[in-house]
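Heads up, one of the protein chains got dropped from this complex, but the rest are sitting where they should.
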Amino acid sequence: MDNNVTAILLIHCPDKKGIIAEVTNYINNNNGNIVYLDQYVDQNNNQFFMRIEWELENFNIVREEIAANIKNSIAQRFNMHWELYFSDIKPRMAIFVSKLSHCLFDILSRHNTGEWNIEIPLIISNHDEMRSVSEKFGIPYYHIPITKESKTEAEKKELELLKEHNIDFIVLARYMQIISEDLINNYTNKIINIHHSFLPAFPGAKPYHSAYERGVKIIGATSHYVTSDLDAGPIIEQDVVRVTHHDAVKDLIRKGRDIEKMVLARAIRQHFRRKVLSFNNRTVVFA
Amino acid sequence: MDNNVTAILLIHCPDKKGIIAEVTNYINNNNGNIVYLDQYVDQNNNQFFMRIEWELENFNIVREEIAANIKNSIAQRFNMHWELYFSDIKPRMAIFVSKLSHCLFDILSRHNTGEWNIEIPLIISNHDEMRSVSEKFGIPYYHIPITKESKTEAEKKELELLKEHNIDFIVLARYMQIISEDLINNYTNKIINIHHSFLPAFPGAKPYHSAYERGVKIIGATSHYVTSDLDAGPIIEQDVVRVTHHDAVKDLIRKGRDIEKMVLARAIRQHFRRKVLSFNNRTVVFA
Amino acid sequence: MDNNVTAILLIHCPDKKGIIAEVTNYINNNNGNIVYLDQYVDQNNNQFFMRIEWELENFNIVREEIAANIKNSIAQRFNMHWELYFSDIKPRMAIFVSKLSHCLFDILSRHNTGEWNIEIPLIISNHDEMRSVSEKFGIPYYHIPITKESKTEAEKKELELLKEHNIDFIVLARYMQIISEDLINNYTNKIINIHHSFLPAFPGAKPYHSAYERGVKIIGATSHYVTSDLDAGPIIEQDVVRVTHHDAVKDLIRKGRDIEKMVLARAIRQHFRRKVLSFNNRTVVFA
Partner (left out) sequence: MDNNVTAILLIHCPDKKGIIAEVTNYINNNNGNIVYLDQYVDQNNNQFFMRIEWELENFNIVREEIAANIKNSIAQRFNMHWELYFSDIKPRMAIFVSKLSHCLFDILSRHNTGEWNIEIPLIISNHDEMRSVSEKFGIPYYHIPITKESKTEAEKKELELLKEHNIDFIVLARYMQIISEDLINNYTNKIINIHHSFLPAFPGAKPYHSAYERGVKIIGATSHYVTSDLDAGPIIEQDVVRVTHHDAVKDLIRKGRDIEKMVLARAIRQHFRRKVLSFNNRTVVFA
């Protein structure tokens, strides 16, 4: 089963009678075997979302021509936003990290074990602390310090590295720098952040301190796409853990670390498996 | 939106290329507006499952002929098991209860508030204790005592009542009697039980006592369809709650009550909204 | 065991070496059998919190003199805030409700079943809708309409009713009115609200609409003591439930109802069992 290369088509367009039939007919008529279909209609906004996956084996259209064919056969007619992927091409992920290791260790461990079908060509950091972790796993580590003055220059360097390594998406694994709009625009809905609170509660700095002050009984973590609006991008995944009066700030930080790494890992997985679509600052996460 | 009557079609058949296209084409070609579609392929068993819902307004086939038309147009060809429902016909639910009120209160409160689009024509009990609760909500209460000797006779009476009231499905809201095969066979996959443990742990009697003895750190509840195999039918919904060494058996019972009523309520809702299909003692619960 | 009347002492004071020994010695030396002890030191603020419970049987000090004796023997020396309760005196709870029935039904069902060892002498509402629910359970219902102009007068009437019925604490079971400072001051840390969001996210009106707009993947409910700062009082209990892109606002409201009633019920229980102490806008909830 895993040997069969599949095409993955993500669709998003105004809702209209007959889209599902058209798309499934298109694949069937070209002799494609559909192995996955999930769709969703946002009735408030009259928007249609779909993820469909079919085997390339026996498919009548050769791989190189599928995109053009989809465009002409169905996409233009329904005014579709669409993305096409092939299952044998591994997404290439860059990690940005500052000084905390828990998310980085978790990501690299999964990668090392082969749990994730992706490439991690490089790690970028504004500090040097995480070099030793990166080296354990043999991933190239680029230390690009950032000061107010050097920020523009530094991000230019980062962007060059990302382009040079053909990076598809970026994971901010507790990266304590605000990403500039220019970099964001190069990777729209392709930069995944983990914020250490249950957003929209406690955005910005020191959320665990704020959570302690407020006396909440549950803390959380939120993984979202980065937009120019800080901690306000489309949410991919969230989770929570109970705390009590026994938990001091350092306990919230400790408990939070475990939630952060799990939430981030789940968001990454959904992203690289092409399960996430964004619209109106909300995400559709297919089954 | 809620004014529009819809048809709901549940399908289950061997998987085959083209089913989705055929079914959606069928509805589109007859001018039906699809408002819901979810499907699932069990690749281990090569089985296809689908729930599709469309508006009757403007649909070319008159309501009375839809079933026959589906049969001839698509069902036979794909060897489908299928069920057809209309959204303006309220499912009729009977409640069986013994002496504990928490699930009963929860169900009747939801019904009273209009949360659930169902009818509850009657409550049947082997005891008289829950009569006062039933009367608060104006639901007819039938006390049918059961002894070893009277069991067959009692269930015959129950079945008559169920038929007389055109009952579609039965909820065992902490009903402490084993249902006989004959009654089960009259309501296959239509009797919903709540068991007060996280099945398959602690089937049978006194699960909270067993959970206490075993020293578990989490207890649960399970709602499932009743089969002739005790506490072993297809699971619809489960949930859990944490316990600690501070919790004595009476605390497990108390915490468990809250989980039981929530799990049962969710299972009932999924059932009457026609979201559940069973196959091989497992359920598909559509989104 | 439940036959034995107990005294419950709640203590809160600056931390100091020897408090636990002093308090337990005091009870032991007077021949009291301790059946519960939980304590907590807030090391940030150097505050000590304790809940201790002992059987009155064989206790050397007669019930009427215990309070005075505690004051002289230990409380003054340690500069304690303290509260003394006896387990055979049922707390008297008033319910305030507006138009939504789910919390009210849940509370009255628990009361009806005898799950809670409290009295509910009255229900107060600014609307007449919940009268029928109250009457099902035989609880007197007072309809006190509130307009901007009548608010002061209305709250005066409410306060009279509360005093007349010797109410110990108030539960706002989805009561859609802001309580004035005067009423709050009469019941400091004795008015329990349920807010339909995971505070501090989405305070104020229409939290489910805001949650939908923000695209969160989890929603919650928060029970807290009412202070003059809206939705900002000490949190007693919170819980959450997952949502997906499939959930429209009406689904958030529906899922939220179940969380609201559970969170409120747990907060009420902790309160009337004298398990909650507040300090610095945070709560200590004893085991």
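A, B and C label the chains in the order they appear, each numbered from 1.
Please note the rule applied: a residue touches a chain if its C-beta (ideal position, glycine included) is under 8 Å from a C-beta of that chain, and two chains touch if they have at least 3 such contacts.
Predicted model, so just to flag it, every value in this text is computed and none were measured.
The chain not shown here is touched by just one of A:Lys17, A:Lys71, A:His102 or A:His165, and that residue is A:His102.
When the omitted chain is restored, the residue from C:Asn28, C:Asn45, C:Asn60 or C:Ser132 that touches it is C:Asn28.
Think of the hidden chain as still there; on subunit C it touches residues 1, 17-18, 20-21, 24-25, 28, 33-35, 37-39, 41, 43, 287.
Contact between subunit A and the absent chain runs through residues 101-102, 105-106, 109, 112-113, 115, 133, 136-137, 244, 246, 254, 257-258, 262, 265, 287.
Counting the whole complex, the residues of subunit B in touch with the unshown chain are 40, 42-44, 198-202, 214-218, 220, 234-240, 244-246, 248, 281-285.
Going forward, only the chains that are shown with their structure count from here on.
Located most centrally within the structure is B, per distance between chain CA means and the overall CA mean. Look at the contact of subunit A with subunit C and you find the same residues on each copy: over half of the numbers used there are shared.
Averaged C-alpha coordinates give centres for subunit A and subunit B that are 37 Å from one another. Between the Cα centres of subunit A and subunit C there is a gap of 42 Å. Subunit B has residues 287 in contact with two or more other chains.
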